[in-house]
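The structure's right below; bear with me while I get my questions together.
Omission of a single protein chain aside, the complex is shown with its protein chains in their original locations.
Then we have chain A:
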Amino acid sequence: MDGFGRAVVGVWRAHTVLDESDGAESSPEVPDRFRKMPSSTSLGSLRMSLRKRLPLRSVQANSLPEPSTTEIQKEQPKPSTARKLSRSARNSINQMCQRFQRTREFSREECLVATPGRDPEIAGASSCTPRRTPRRAATPRRTPRSAAKPGRTPGSRERKTPEASVRGVKTGRGRRQLVRMAALRSPFSSPNTEKQRIKFDKDLESVSSGIRRLKHLSKAFDDIIQREDRPGSSKCPGGAMMRKLDPSGKLSRSNLTRRASNLSNTLGGWANTAVNSIRKPN
(Lines give C-alpha, C1' and ligand atoms only; values in the text may rest on other atoms or scores of the structure.)
Protein backbone atom coordinates (compact mmCIF):
# COMPACT_ATOMS: atom_id res chain seq x y z
CA MET A 1 0.00 0.00 0.00
CA ASP A 2 2.86 2.38 0.80
CA GLY A 3 4.55 1.86 -2.56
CA PHE A 4 1.23 2.29 -4.24
CA GLY A 5 0.47 5.45 -2.30
CA ARG A 6 3.81 6.92 -3.13
CA ALA A 7 3.38 6.07 -6.77
CA VAL A 8 -0.03 7.66 -6.87
CA VAL A 9 1.07 10.77 -5.08
CA GLY A 10 4.11 11.08 -7.27
CA VAL A 11 2.13 10.77 -10.42
CA TRP A 12 -0.49 13.21 -9.24
CA ARG A 13 2.11 15.75 -8.22
CA ALA A 14 3.67 15.55 -11.64
CA HIS A 15 0.33 16.10 -13.28
CA THR A 16 -0.63 19.03 -11.12
CA VAL A 17 2.62 20.73 -12.13
CA LEU A 18 1.71 20.17 -15.70
CA ASP A 19 -1.74 21.61 -15.30
CA GLU A 20 -0.44 24.83 -13.82
CA SER A 21 2.21 25.42 -16.42
CA ASP A 22 0.70 24.21 -19.59
CA GLY A 23 -2.89 25.26 -19.60
CA ALA A 24 -5.52 23.84 -21.85
CA GLU A 25 -3.67 24.08 -25.14
CA SER A 26 -1.13 21.43 -24.54
CA SER A 27 -3.43 19.02 -22.80
CA PRO A 28 -3.38 15.67 -24.49
CA GLU A 29 -6.29 14.44 -26.48
CA VAL A 30 -8.06 12.02 -24.34
CA PRO A 31 -10.25 9.46 -26.01
CA ASP A 32 -13.89 10.03 -25.44
CA ARG A 33 -14.50 6.65 -23.98
CA PHE A 34 -12.36 7.45 -21.01
CA ARG A 35 -14.19 10.67 -20.36
CA LYS A 36 -17.56 9.10 -20.57
CA MET A 37 -17.00 6.02 -18.46
CA PRO A 38 -18.61 6.40 -15.09
CA SER A 39 -16.88 5.10 -12.03
CA SER A 40 -18.68 4.76 -8.82
CA THR A 41 -15.88 3.60 -6.59
CA SER A 42 -12.90 5.65 -5.61
CA LEU A 43 -10.61 2.94 -6.95
CA GLY A 44 -12.36 3.00 -10.27
CA SER A 45 -12.12 6.78 -10.49
CA LEU A 46 -8.47 6.54 -9.59
CA ARG A 47 -7.92 4.04 -12.36
CA MET A 48 -9.71 6.15 -14.87
CA SER A 49 -7.87 9.28 -13.82
CA LEU A 50 -4.54 7.50 -14.19
CA ARG A 51 -5.58 6.11 -17.52
CA LYS A 52 -6.45 9.55 -18.75
CA ARG A 53 -3.00 10.72 -17.88
CA LEU A 54 -1.09 7.82 -19.38
CA PRO A 55 -0.80 9.27 -22.92
CA LEU A 56 1.35 12.06 -21.49
CA ARG A 57 4.61 10.38 -22.30
CA SER A 58 6.73 13.37 -23.06
CA VAL A 59 6.43 14.81 -19.59
CA GLN A 60 9.44 15.13 -17.40
CA ALA A 61 8.90 15.18 -13.69
CA ASN A 62 11.30 18.01 -12.83
CA SER A 63 11.35 20.21 -15.89
CA LEU A 64 8.63 22.35 -17.29
CA PRO A 65 7.66 21.34 -20.78
CA GLU A 66 8.21 23.72 -23.66
CA PRO A 67 5.14 25.27 -25.12
CA SER A 68 5.41 23.11 -28.20
CA THR A 69 2.86 21.07 -30.11
CA THR A 70 1.52 17.83 -28.77
CA GLU A 71 3.15 15.89 -31.57
CA ILE A 72 6.59 16.85 -30.41
CA GLN A 73 5.62 15.82 -26.93
CA LYS A 74 4.40 12.46 -28.11
CA GLU A 75 7.44 11.75 -30.16
CA GLN A 76 9.80 12.37 -27.31
CA PRO A 77 10.52 9.22 -25.29
CA LYS A 78 9.05 9.00 -21.83
CA PRO A 79 11.52 9.54 -19.06
CA SER A 80 12.39 6.43 -17.10
CA THR A 81 11.21 7.62 -13.71
CA ALA A 82 7.78 8.58 -14.95
CA ARG A 83 7.55 5.32 -16.79
CA LYS A 84 8.52 3.44 -13.72
CA LEU A 85 6.04 5.32 -11.68
CA SER A 86 3.22 4.66 -14.08
CA ARG A 87 4.12 1.00 -14.30
CA SER A 88 4.23 0.62 -10.58
CA ALA A 89 0.93 2.48 -10.27
CA ARG A 90 -0.66 0.24 -12.87
CA ASN A 91 0.61 -2.90 -11.18
CA SER A 92 -0.56 -1.82 -7.79
CA ILE A 93 -3.93 -0.84 -9.20
CA ASN A 94 -4.29 -4.20 -10.87
CA GLN A 95 -3.42 -5.97 -7.67
CA MET A 96 -5.96 -3.93 -5.79
CA CYS A 97 -8.60 -4.71 -8.39
CA GLN A 98 -7.92 -8.40 -8.16
CA ARG A 99 -8.13 -8.36 -4.40
CA PHE A 100 -11.35 -6.41 -4.56
CA GLN A 101 -12.86 -8.86 -7.05
CA ARG A 102 -11.92 -11.78 -4.87
CA THR A 103 -13.54 -10.22 -1.83
CA ARG A 104 -16.69 -9.43 -3.80
CA GLU A 105 -16.89 -12.97 -5.10
CA PHE A 106 -16.46 -14.30 -1.60
CA SER A 107 -19.29 -12.15 -0.33
CA ARG A 108 -21.41 -13.32 -3.26
CA GLU A 109 -20.80 -16.89 -2.20
CA GLU A 110 -21.96 -16.07 1.28
CA CYS A 111 -25.29 -15.12 -0.19
CA LEU A 112 -25.80 -18.56 -1.78
CA VAL A 113 -29.20 -17.41 -2.86
CA ALA A 114 -30.00 -15.33 -5.90
CA THR A 115 -32.95 -13.04 -5.71
CA PRO A 116 -35.56 -14.58 -7.97
CA GLY A 117 -35.51 -13.12 -11.45
CA ARG A 118 -32.15 -11.48 -11.13
CA ASP A 119 -29.11 -12.37 -13.14
CA PRO A 120 -26.40 -13.69 -10.83
CA GLU A 121 -23.82 -11.41 -12.49
CA ILE A 122 -25.99 -8.40 -11.89
CA ALA A 123 -26.75 -9.63 -8.38
CA GLY A 124 -23.05 -9.93 -7.75
CA ALA A 125 -22.34 -6.51 -9.14
CA SER A 126 -24.77 -4.82 -6.82
CA SER A 127 -24.70 -5.23 -3.10
CA CYS A 128 -25.81 -8.74 -2.31
CA THR A 129 -27.78 -9.20 0.89
CA PRO A 130 -26.99 -12.52 2.49
CA ARG A 131 -30.47 -13.95 2.57
CA ARG A 132 -30.40 -17.46 3.84
CA THR A 133 -33.94 -18.49 3.00
CA PRO A 134 -33.54 -22.09 1.97
CA ARG A 135 -36.96 -22.28 0.36
CA ARG A 136 -35.99 -19.92 -2.37
CA ALA A 137 -32.62 -21.41 -3.02
CA ALA A 138 -31.74 -24.14 -5.38
CA THR A 139 -29.97 -25.68 -2.43
CA PRO A 140 -30.46 -29.24 -3.69
CA ARG A 141 -27.69 -28.41 -6.09
CA ARG A 142 -25.37 -27.61 -3.28
CA THR A 143 -25.31 -31.03 -1.67
CA PRO A 144 -22.04 -32.80 -2.35
CA ARG A 145 -23.75 -35.69 -4.17
CA SER A 146 -26.00 -33.57 -6.25
CA ALA A 147 -23.32 -31.08 -7.16
CA ALA A 148 -22.42 -33.28 -10.11
CA LYS A 149 -26.04 -33.57 -11.25
CA PRO A 150 -27.52 -30.16 -11.70
CA GLY A 151 -31.07 -29.51 -12.80
CA ARG A 152 -32.67 -32.71 -11.50
CA THR A 153 -34.48 -31.32 -8.52
CA PRO A 154 -38.09 -30.26 -9.00
CA GLY A 155 -38.25 -26.61 -9.82
CA SER A 156 -34.53 -26.21 -10.06
CA ARG A 157 -34.67 -25.67 -13.78
CA GLU A 158 -36.76 -22.58 -13.43
CA ARG A 159 -34.65 -20.83 -10.83
CA LYS A 160 -31.38 -19.10 -11.55
CA THR A 161 -28.76 -19.54 -8.92
CA PRO A 162 -25.45 -17.93 -8.34
CA GLU A 163 -23.84 -21.33 -8.69
CA ALA A 164 -22.96 -20.70 -12.31
CA SER A 165 -20.89 -17.75 -11.29
CA VAL A 166 -19.52 -19.53 -8.28
CA ARG A 167 -18.40 -22.63 -10.12
CA GLY A 168 -15.65 -20.93 -12.02
CA VAL A 169 -14.10 -19.49 -8.92
CA LYS A 170 -11.54 -21.63 -7.27
CA THR A 171 -11.19 -20.55 -3.72
CA GLY A 172 -10.04 -22.31 -0.64
CA ARG A 173 -11.89 -24.31 1.98
CA GLY A 174 -14.10 -21.37 3.07
CA ARG A 175 -16.51 -21.67 0.15
CA ARG A 176 -16.91 -25.41 0.47
CA GLN A 177 -17.61 -25.16 4.14
CA LEU A 178 -20.27 -22.57 3.53
CA VAL A 179 -21.86 -24.71 0.83
CA ARG A 180 -21.93 -27.76 3.09
CA MET A 181 -23.44 -25.79 5.95
CA ALA A 182 -26.19 -24.44 3.72
CA ALA A 183 -26.83 -27.90 2.31
CA LEU A 184 -27.24 -29.43 5.77
CA ARG A 185 -29.60 -26.70 6.86
CA SER A 186 -31.74 -26.86 3.74
CA PRO A 187 -34.93 -28.94 3.94
CA PHE A 188 -34.18 -30.30 0.49
CA SER A 189 -30.79 -31.62 1.40
CA SER A 190 -30.12 -35.30 1.50
CA PRO A 191 -31.03 -36.81 4.86
CA ASN A 192 -27.65 -37.26 6.38
CA THR A 193 -28.75 -37.38 9.91
CA GLU A 194 -30.73 -40.29 11.26
CA LYS A 195 -33.68 -38.16 12.24
CA GLN A 196 -33.90 -36.57 8.83
CA ARG A 197 -33.64 -39.96 7.22
CA ILE A 198 -36.51 -41.34 9.25
CA LYS A 199 -38.66 -38.34 8.46
CA PHE A 200 -37.83 -38.61 4.81
CA ASP A 201 -38.77 -42.28 4.80
CA LYS A 202 -42.07 -41.46 6.45
CA ASP A 203 -42.83 -38.83 3.84
CA LEU A 204 -42.01 -41.25 1.06
CA GLU A 205 -44.23 -43.85 2.67
CA SER A 206 -47.16 -41.47 2.87
CA VAL A 207 -46.68 -40.45 -0.76
CA SER A 208 -46.53 -44.05 -1.91
CA SER A 209 -49.64 -44.97 0.09
CA GLY A 210 -51.42 -41.98 -1.44
CA ILE A 211 -50.44 -43.13 -4.89
CA ARG A 212 -51.73 -46.63 -4.08
CA ARG A 213 -55.07 -45.20 -2.97
CA LEU A 214 -55.35 -43.12 -6.09
CA LYS A 215 -54.62 -46.18 -8.21
CA HIS A 216 -57.32 -48.11 -6.39
CA LEU A 217 -59.73 -45.26 -6.97
CA SER A 218 -58.75 -45.10 -10.61
CA LYS A 219 -59.47 -48.80 -11.02
CA ALA A 220 -62.89 -48.35 -9.41
CA PHE A 221 -63.68 -45.52 -11.80
CA ASP A 222 -62.61 -47.59 -14.77
CA ASP A 223 -64.90 -50.46 -13.70
CA ILE A 224 -67.83 -48.11 -13.29
CA ILE A 225 -67.28 -46.49 -16.66
CA GLN A 226 -66.95 -49.87 -18.36
CA ARG A 227 -70.20 -51.04 -16.83
CA GLU A 228 -71.88 -47.85 -17.87
CA ASP A 229 -70.66 -48.11 -21.43
CA ARG A 230 -72.05 -51.62 -21.80
CA PRO A 231 -75.31 -51.70 -23.78
CA GLY A 232 -78.39 -52.12 -21.67
CA SER A 233 -76.91 -50.46 -18.68
CA SER A 234 -78.58 -47.14 -19.36
CA LYS A 235 -81.68 -48.07 -17.40
CA CYS A 236 -80.10 -47.34 -14.09
CA PRO A 237 -77.00 -45.35 -14.82
CA GLY A 238 -76.48 -43.80 -11.48
CA GLY A 239 -77.15 -46.72 -9.14
CA ALA A 240 -74.25 -48.95 -10.17
CA MET A 241 -71.90 -46.03 -10.02
CA MET A 242 -72.98 -45.10 -6.55
CA ARG A 243 -72.77 -48.65 -5.24
CA LYS A 244 -69.23 -49.10 -6.55
CA LEU A 245 -68.00 -45.71 -5.45
CA ASP A 246 -69.48 -45.95 -2.05
CA PRO A 247 -69.89 -49.48 -0.73
CA SER A 248 -70.17 -48.23 2.86
CA GLY A 249 -73.20 -46.13 2.06
CA LYS A 250 -71.81 -42.83 3.20
CA LEU A 251 -72.81 -41.39 -0.14
CA SER A 252 -76.27 -42.94 0.00
CA ARG A 253 -79.26 -41.06 -1.25
CA SER A 254 -80.62 -40.35 2.20
CA ASN A 255 -77.24 -39.13 3.36
CA LEU A 256 -76.82 -36.99 0.29
CA THR A 257 -80.33 -35.65 0.60
CA ARG A 258 -79.71 -34.75 4.21
CA ARG A 259 -76.45 -33.03 3.38
CA ALA A 260 -78.03 -31.28 0.41
CA SER A 261 -80.91 -30.07 2.56
CA ASN A 262 -78.48 -28.82 5.22
CA LEU A 263 -76.52 -27.03 2.56
CA SER A 264 -79.63 -25.53 1.03
CA ASN A 265 -80.82 -24.40 4.46
CA THR A 266 -77.49 -22.74 5.07
CA LEU A 267 -77.51 -21.10 1.69
CA GLY A 268 -81.13 -20.11 2.15
CA GLY A 269 -80.23 -18.47 5.41
CA TRP A 270 -77.43 -16.58 3.72
CA ALA A 271 -79.79 -15.48 0.96
CA ASN A 272 -82.37 -14.27 3.49
CA THR A 273 -79.72 -12.35 5.34
CA ALA A 274 -78.55 -10.78 2.13
CA VAL A 275 -82.08 -9.83 1.10
CA ASN A 276 -82.84 -8.37 4.52
CA SER A 277 -79.68 -6.34 4.50
CA ILE A 278 -80.55 -4.97 1.06
CA ARG A 279 -84.11 -4.11 2.19
CA LYS A 280 -83.00 -2.30 5.34
CA PRO A 281 -81.68 0.89 3.70
CA ASN A 282 -85.06 1.23 1.93
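We take it that a residue touches a chain if its C-beta (ideal position, glycine included) is under 8 Å from a C-beta of that chain, and two chains touch if they have at least 3 such contacts; residues count from 1.
In the analysis below, contacts and distances are computed from a predicted model.
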Complex member absent from the view - protein name from UniProt, among "Chloride channel protein", "Calcineurin B-like protein", "ABC transporter I family member 6, chloroplastic" or "ENTH domain-containing protein": "ENTH domain-containing protein"
I'm checking contacts with the chain that's been left out. Which of A:Leu43, A:Cys97, A:Ile198 or A:Ile225 qualifies? A:Ile225
What does the interface between chain A and the hidden chain look like in terms of residue numbers? 140, 145-146, 149, 152-154, 190-191, 200, 204, 207-208, 210-211, 214-215, 217-218, 221-222, 224-225, 228, 237-238, 241, 256-257, 260-261, 263-264, 267
